[in-house]
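Some chains omitted; the rest stay in position.
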Amino acid sequence: ADRMTLILDWFVNPDHGPILVAQELGYFDEAGLEVEIIAPADPSDPPKMAAAGKADLAVSYQPQLHLQVAEGMPLKRVGTLIATPLNCLLVLQDGPVEEIADLEGKKIGFSVAGVEEAVLGRILGTAGLTLEDVELVNVNWSLSPALMAGQVDAVIGAYRNFELNQMEIEGRPGHCFYVEEEGLPTYDELIYVANPETMDADMIRRFLGATEKAAQYIVNHPDEGWALFSGTARELQDELNEKAWADTWPRFSVTPAGLDAGRYARFEAFLHEAGLIDEVLPVSDLAVDLGAE
Amino acid sequence: MRGALRPLLPALALLALWQGIVWAAAMPAFILPSPARVATALISNAGLILHHAGVTLAEVLAGLALGALAGAATALAMAVSPLARSLIRPALVLTQALPVFALAPILTLWLGYGLWSKVLMAVLIIYFPVASAFFDGLMRTPPGWTDLARVMGAPGRRILWHVRVPAAVPALASGLRLAAVYAPIGAIIGEWVGASQGLGYLMLLANGRAKIDLMFAALIVLAVMTLLLHRAVGWACDRAVARMG
Amino acid sequence: MSAPAIRVTGTAFLGEAPLFSGLDFRAVAGGWTCILGPSGVGKSTLIRLIAGLETGARFDGTVAASDDAPLEGRVAWMAQQDDLLPWLSVAQNAGLGARLRGTGADAAAIAGLLRRAGLSDHAAKRPAQLSGGQRQRAALARTLMEDRPVVLLDEPFSALDARTRAEMQDLAFAMLEGRSVVLVTHDPGEAARLGSRIWLMGRDGLAEMPLPAAPPIRRVDDPGCLEVQGALLARMRGTP
C-alpha cells in the first residue's frame, strides 16, 4: 500500500467524519492506501506543512486558501470535506441582538484567522453599518465562553455545528446568523489542499474516492456512521460530539473531488473587494478538479 | 553603554545562520522567509509595527515592575516566616505549574481584554523566577552576619532588611535578569489570548493572513525589544551588585 | 548600667566526646576576664555560649549573670572572624548596631572612634579595600560602639602589630570601663596587661592564673606584668 500523510486542521472532531469512517471501514486499504492522520493544535500549520511537502494532504479552509495563494504559497484545493460554510455570527438567544442592525456600538469577539474583518464588514454592510460602528475584540481561544460570560455581545468565527450545541449544553442557548445568508458569497468551509508541484495526483484521487464512499455511507446510515466515528477514540464519546454529529453529517460533501469553480471565483472577488488580496487570480491557480484531468 | 553595540556581532552571526538555513535547507518562504524579505516587510510596515510594539512595550514595563515587586515581596514574606513559607511555596509553584495558557482565558474573562490582562500575564510569568531566586538568596545569608545582628538586638524584620536583603541582592539580580526576558513572553501570551493590538496580536494576524514575512518582522522587533530590556536590567543589576561589594 | 558578673557551668559535647566537662567559668563584674588556651580547646565555643548563640557543640549546663537577669540584650560580641558587611563602608559598619536597632547612629561618635582606631582615612572605604589589621580594627570599633554592660572579645587584636595592638588595648580599655569584658587571646602579654582575672583553659578544665600586682590597665613594660607574661608563656608552652 502507498503511505500517505494527512494533517487535519485541528484535533479530531465530527467535521472529520468521512476520513475516520473511511479508515474504520477499510476504504483506504481497499484503495491501496495507508493513511497516517496527524492532528495539530494550530490550524495555521497544516497548509504550511502541505506546501512544504511534509504532508501529502492537509485539511484547511477555503477563505485561508485564497490568502495563502495570494502570498505565494504553493497550494491548491484538491477536494472538499464540508461543502457549506460553518462559520456564523453568534449571539445569545435571549440577548439584546435580534438582528444585524442591533450590533451598532456592540463588542464583537473574534479569533484571528485573517478574514474576520472582511466577513464582518460585509455582514454589517447589509444592515447599513460599517466596522467603525462596532468594537472588535480578539478573544482567541474562547469564542463561546466570552459570549456566555458577557464579555462580548457577539462572536464571529463560531461554528454552527459546534458552538451552538456547546451553548445549549451549558444552558445559555445561542442564535446563529448564517454568513451566507447575510450577504457573503457561499464557500466550502473545509477543503483538502496539496502542493500542486509535488503532489501525487493518483494517490489523492484514490484518497478522495475512499472518503466519497465514506461520506455516502454516512449520509445513508448516519447512526452507524456516528457509532463508527465515536468508536475510534474514547474522548469522542460525549453529548457534545453526538449533537455536533447530527448537525454536521448533512454538510459532508458527497462529491469531494468535484469543484464548483464559480464559488472560488466569487470568493476571490469578494476578498479583492475587501482589500485583502491585491490581484484576482484565475480559479485554476486556486483549485483543481482532479477528476477532470 | 558602549556594550550595547557588542550584540551586533552575534546578531550578524545569527543573520548569517538564518540566511544559511534558508539557502541550505531550501526553506520555503512561508515557513522561514529570508532575512531580506523580512527586512522589506519590516520597512514597509514600520509604522504599523511601531504602533503595536509601543503597546507591547507598555504592557511589558508595567508587568516587569509589578511582577518584580510582587515576587520580591513574596520572597521576603517566605524568608521571615516559616509558616508563610510552607503555605506560600507550594502556591507559588502552583502559579507556574498551572500553565498560564490554561488560566489565561479565565483571567481574561475576569479582567476583560484591555491592558491589564496582559500585564497580569507578564506578572504571573515573572513572579516565580523573581520570588524563587530572591528567596534562595535570602536563605543563604552567611550565619556569622545573622548571629552578629541577633546579638546586637536587632528585631528579625530589621535583620531581614539590613542584612539578609543586601546579602541576597546578587540572587535577586539573577532573578530580575530572567524576568526581563520572560516579561515580554508573558505579554505576548496575554495578547494571543485576546487583544486587538500589540506585537502578539500582529503576529497572529499576519500568520492568519499568510504574511509570514510580516510575522517574522514583528518577531524580530520583539526579540530586539527583549534583548535591550535584558541589557538594561542587566546593567542596572550589575551596578546594584557592584555596590553590594 | 551595672555590669554583672557571669558564671558558666556545665559540659559541652562534640558528638559523643566531651569538648570540655565540669567547666566552671566566672567573669568578674566590671573588669576584664581573660581566657588563654590552646587552639581548639573551646574558647570561642564558650564565648558563643555566653552570647546565647548556637555552637558546634551540645551544651549541658547554665549561663548566668550575677543579677539573675537574662543576658540577652546586654551583650556585645566581637567574633574571631571580622564579619564586616561588605556592602557597607567602614563608618556604616561601625554604626551597624544602631542601624539594626533602628536608633540613629551617632555620626560624631563613630567619627571620633574611627579616628582613635586610626581609620579616619578609611572611613568611606569598603571592607574589601582594607588590610587585615584595618578590618579587625573596624570590627573592634563596631563592637565598641555597642553600649552594653557585657562585652565579649574573641581574639580582637590578633591581626595587629605590637604598637597598634597596644593602642587598641588602651582604646578598648578606656571605652569599656566599668563593663564586664571577656577576652579570648593568645597573647600572654595582653592577658597580663588587661586581666582582672586570667583563666588558662585546657582539655582538663580551667585553671586560674596569678595576676600582676598593679591594677589594669598595666604598662607594657610593667615589671609585674612582664613576670606574669613570662609565667603564662612558660605554663602555656608546657615548660614549667
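Labels for the chains are A, B and C, by order of writing; each one numbers its residues from 1.
Heads up, the rule we're going with is that contacts are C-beta pairs under 8 Å (C-beta built on N, C-alpha and C of every residue); 3 or more make two chains touch, one makes a residue touch a chain.
None of the values given here were measured: they were computed from a predicted structure.
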item	value
Formula of the whole complex, where the shown chains each stand for all their copies	A x1, B x2, C x2
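Just so it is clear, only the chains that are shown with their structure count from here on.
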item	value
Chain nearest the overall Cα centroid	B
Chain B and chain C, separation of their C-alpha mean positions in angstrom	50
Geometric centre distance via CA averages, chain B-chain A, whole Å	37
Chain centre separation (chain A, chain C; CA means) in Å	85
Sequence positions of chain C contacting 2 or more other chains	none
Contacts with two or more other chains, residues of chain B listed in rising order	none
Chain C-facing residues of chain B, complex	142, 144-145, 147-155, 158-159, 162-163, 166-167, 169, 243-245
Parts of chain C lying in touch with chain B, wherever the complex brings them together	48, 51-54, 73, 75-77, 79, 81, 83, 85-87, 96-97, 99-102, 126-128, 146
Chain A residues within the chain B interface of the complex	44, 48, 51-52, 64, 67-68, 70-74, 109, 112-115, 136-142, 145-146, 149, 151, 276
